[in-house]
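Please find one structure pasted underneath; my questions will follow.
The other protein chains are all here in position, but one chain of the complex has been omitted.
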């Protein structure tokens, strides 16, 4: 008799499986049916879920990515301090190029004409305390003077019009295991289209040109709020591809998410800013600098994805496991018969008696 | 009788498996042989393919990497605009350091002495239209003036001699799961060798110093063509290591690939360029800038790899699946016997009759 306790058959043809009349009594249509049902459920799981849904027949690889970006747009500001001024790419993109990110300045605290000398404030202290202004006395420091005053940020944001800037993101991906590479500018997109399109989740989901404001709104944020103190936005490009399908089915999927914490209870260095200086020399060769505390939005392009392609190894592993699971059918069947069927006591007795008969023979090796 | 329909044995010793004479008739040397052959094929697959070829006994980890690069080389140019001029690292590497990439300027459109004022062109419009030159009238704009004219790029590329620059790439990798780290400057490489070597796929495959021109050619591209409008090159370092082998067997493998699209039908922002400005102040404290539209090649160092090391889990999973696959042998054997053997009708009748006999006993539980 087969493994499952003399009642449930195995895998393929449980019902053929009776060799002696003595145990056949516990075989019946019910048992056969139960076993079949359990087997069918497991088979349906193996085929339906593992193979059809989760693609258990595929080998997987994770993406290798390279990103370049190019921002376009000009802003104009008119302040008492700077007068009318135009800001172009070379002014607001700092550093001028990065690998998987780009930074757009949205707000600014300028401290022009700093030179190395002593002035009133609180950094490297000289010990002498002097008048900071008419009412307040602070300690004199050696520093780049005058010292930056960053207690208040311009409101509304200095370069709030950065909202209307656009960025072209070029992304090249590669799956080394399958030597499959593709670009986010899809081959079927015409140059004409690219020159005028703007990404839109519904109508232009494959246009690689994004309006910064829309991008932030897509993530459920307000650009003008974010522009004040800066922040970090994630441009997520997902490249989940089934390489068993056509080349054209492997396309990027964009999503947007704010990455920094805007929660008010964790406002240690809220937003995103850094300090940057332009250095100058006057005619007498004395170095001065224009210090800029730059608030802005850093856009991190996060590329991720998995590609699957048919491969014999995972297929076999999954078939193997599936087959083994079918074996579980027998066990389940046995457990059910043993514990839940009406005549379970009868069956059990029968079985154990049967076993004991043989076990009594001991180890003598004779044929009874 | 065992599961497989009363004919094919299982796993280990099918042929021992006859308990009653009634079914023994369908056992024969042919059936035994068939079963064995199927089992052997599956066994060969499990051992040969899964274990020997695909290393199914290993646990895997993906690489964590850190890259630094250092470019060397000096170029000289002689143009009517700039006169004779020497370009060194501090001139053509922008920004001066990046994490997993480095950018080498190869071409340049200079717009010196820009100041913020009004001049003829098409950005932020003032409404007044003035003469751009003697024949063309354009609208006056507030901008950094004079406005950049980037309609033509210098040809041949301004810094085409960047072809002969070399770069030393230092790459440190780490497999956290195995706490295994290694550098691409292998321990058996002498300092003397490093001071003179240049990477060559055949002769110096482990030299970490690359000539930029050779690197681009290795990817099947022309450096001078690429230098004109810039581009993105991938320096791929593959660290696929079998950590069950010796430490010295884990070595980097370099390959090169162009990452941007040089196809002419998708020439939206072809190549790679960005704008960068140097800021100056004159004696009357008015800010001016030298705008540079910099074309060049960005070299992205893409490090990837998987390390495998013996681990009991995947070994057991694969053995388990393999064993289960052996069970499939029985099923296959049955199918073949049932459907393709000569006397299949006879066998089938025999079997089904046999089953029916018992099924007629119904659920009464008596021994027939």
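A few notes on this one:
Note that the chains take the letters A and B in the order they are written out, and that residue 1 is the start of every chain.
Assume a contact is a pair of C-beta atoms (placed from the backbone, for glycine too) under 8 Å apart; a residue touches a chain by one contact, two chains touch by 3 or more.
Since we're looking at a predicted model, the values are computed, not measured.
Considering the whole complex, the residue from B:55, B:70 or B:258 that touches the absent chain is B:70. The missing chain, though absent from the display, is touched by one residue of A:94, A:168 or A:197; that residue is A:94. Panel shows subunit A; residues 1-6, 19-20, 22-23, 45, 49-50, 54, 56, 62, 94-95, 98-101, 103, 116, 123-124, 142-144, 232, 234, 236, 238, 257, 259-261, 265-269, 272, 274-277, 279-281, 283, 285, 289, 291, 294, 298, 300, 302, 304, 317-318, 320-325, 327-328, 330-331, 334, 351, 354-355, 358-359, 361-363, 365-368 of it touch the chain omitted from the view. Although one chain is not drawn, its touching partners on subunit B can still be listed: residues 1-3, 9-22, 24-30, 32, 62, 64, 66, 68, 70, 74, 76, 84-86, 88-91, 93, 95-99, 113, 168, 170, 172, 174, 176, 181, 183, 185, 187, 189-191, 194-195, 278, 280, 282-283, 290, 312-313, 316-321, 323-324, 327, 343, 346.
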